[in-house]
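Got a structure here, written out as structure tokens. Questions coming.
For this depiction, one protein chain was excluded, whereas all remaining protein chains were kept in their positions.
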Amino acid sequence: MQYLLKAEIRKLFKQSKTYYALGALFSIELLILFSAYYQGTTIIDLLLENLKQKFYFEGTLLNGNLLIYLILNTLWFHLPLILMIIVSGTLTSEYKDRTLQTIMLQPVSKWKFILSKYIVAIAFTLMVVALLAISSFGLSYAFFGKGDLVVYLNGLNFFDATDAIKRLQWSFVSGALSMVFFSVASLTIAILFKEATKTWIVSAFFLILSNILLKVDFGDNWFNQLFFAKLNDTWQYFFYYTINWQQIIFNSVLSLIYCMLFMGAGIYWFHKKDIG
Amino acid sequence: MKKAAILFLFSILWIGLSAQAIDEDLLKVKNRLDSIVSFSTQLKLEVDISFINMPVKKAQMFYTKGKKVKFSSDDFVMLPKRGLDFSLNSLLEYSFITVDRGMEQRNGRSYKAINIIPTDKRADFSIATILIDTKLRRVMESEINTKKDGAYLLTFLYNSDAKVLPDKVTVNFEIEKIRIPINFMGKDTQLDRKKMKAAGTKTGAIYLTMSNYQIKSVLYNRYL
Partner (left out) sequence: MIISGTNLSKVYGKRKVLDNVSIGCASGEICGLLGANGAGKTTLFKILFGLITPDTGKVVLPNQSIKPIGGIIEKPALYEYLNAQDNIHLFASIQGLQLTKQEIATHLIRVGLPIDRNDKVENFSMGMKQRLGIAIALLNNPACLVLDEPFTGLDPLGVSSLRKLIADLAEKEGLAIILSSHIIEELSKLCHTLYVLKEGKLVNAGPAQQLIAENTDVYNICADNIKQAECLKNYQVEFKGNCAMVTIAASAVPYLIQLLDKEQIYITSCTPELSMEKLFETNR
């Protein structure tokens, strides 16, 4: 099994498209960082508008922490899009090049093979999120420094710099879990559709649908609680003034269960299907 | 000789008139406060506004007589526009008249209520009501109706009778509830229609706790 994993990692990092994807992600992150900075003043002004009448302010809210928060807001759309392309590509390219056939002509267990793809996909996803987190913290603080964070979430919430850093870090952890979910889903979609373009379209559709359904309110019932699309916003819970850990843990465990389900279904289908 | 006599008359009248326009107790408090040349203090700020969650903030405040108050802080702090001027100078900057409103009760004690009405158009408030502790010569409460920034109610608390600079100040004010487009930033807030309708002007407060005063003052005549 470890050899299968090593082989998958090798394949992933020997392909130039992996590096194009990473390059794209970092470029986007830089772009967001600087555009957020230029927009930042407007955003803060808007938030503090009716307070300006009664107060004056010392210190600046336009600092690294706010920018990381703004990066977080947009990250969870373009990141899974690119991740899904790379992850699903690890399987669709094998179908296209027929190397899958060559592999299956060797004494390799089918379910172990696809499981190793899932594991490497998850590890890659986590690695990418970690790199983005480190770079966004690093760049934001290097250029814009630390400071208090203001977030509009059912009111204006102000967080001390140290408190803000902690919450931002946890948000990345929570977001990483969502990204793992989408990566796993895209690999399962690849198993179903085999062909690259179809897989991209279905994966993108899945992502967009999840984002749309996120905004729809199904009412305060069990469906709203358990529906997978609702779980992708869990990172936001870290920006309520009091963190509702119970809800966050519940959502996270549920996300993990969905991941397992998609992964299990994928492995089952792959194992059952003819490779011919 | 004639000129000197006219000048003399004018000055007496002037003094007499001025003496009539400013309440004596107010003057006593003002003189007491004027004896402070400068001070610095550590501020603790607590915000109590319904739609704002903010942790307790710390700042340093520096006052020098005749100059604008300065602040410094490591964090982001929100400071009320009114309520940080303990010297009364902001109210008494331009010419004004006072009106005695009698005694008022607060927590079982009596204080003298005085209206301060500016006569100069340049003043930034229209009327202010001050409650003075005549015995201890200090301000207990101050209600200011500014021209542009709404109304403020300041309450002063002192830890000991001898102090003229407060240990705790409560600033009450009216504030409009925040109106920001729903999808603007962050998680979509639950659309609570009822709450939104009830929104409008609300009251808020900010609590300032002072500590570690470093005061530089000159001797003043208690009996003036």
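Here the chain labels run A and B in written order, and each chain numbers its own residues starting at 1.
Throughout what follows, a contact is a pair of C-beta atoms (placed from the backbone, for glycine too) under 8 Å apart; a residue touches a chain by one contact, two chains touch by 3 or more.
This structure is a prediction, so every number in the text was calculated from the model and none was measured.
Displayed chains that the missing chain touches over the full complex: A (touch as defined at the top). The residue from A:27, A:41, A:99 or A:247 that touches the chain not shown here is A:99. For the chain missing from the display, the contacting residue among A:16, A:42 or A:246 is A:16, taking the whole complex into account. One chain is missing from the display, and on subunit A it is touched by residues 3-4, 6-7, 10-11, 14-16, 97-108, 113, 274-276.
Everything that follows uses one rule, which is that only the chains that are shown with their structure count from here on.
Subunit B makes touch with subunit A in their complex at residues 50-55, 59, 71-81, 149-150, 152, 173, 175-180, 184-190, 204.
Interface of subunit A with subunit B (complex): residues 43, 46-47, 49-51, 53-61, 70, 73, 147-148, 150-161, 163, 215, 233, 236, 239, 241.
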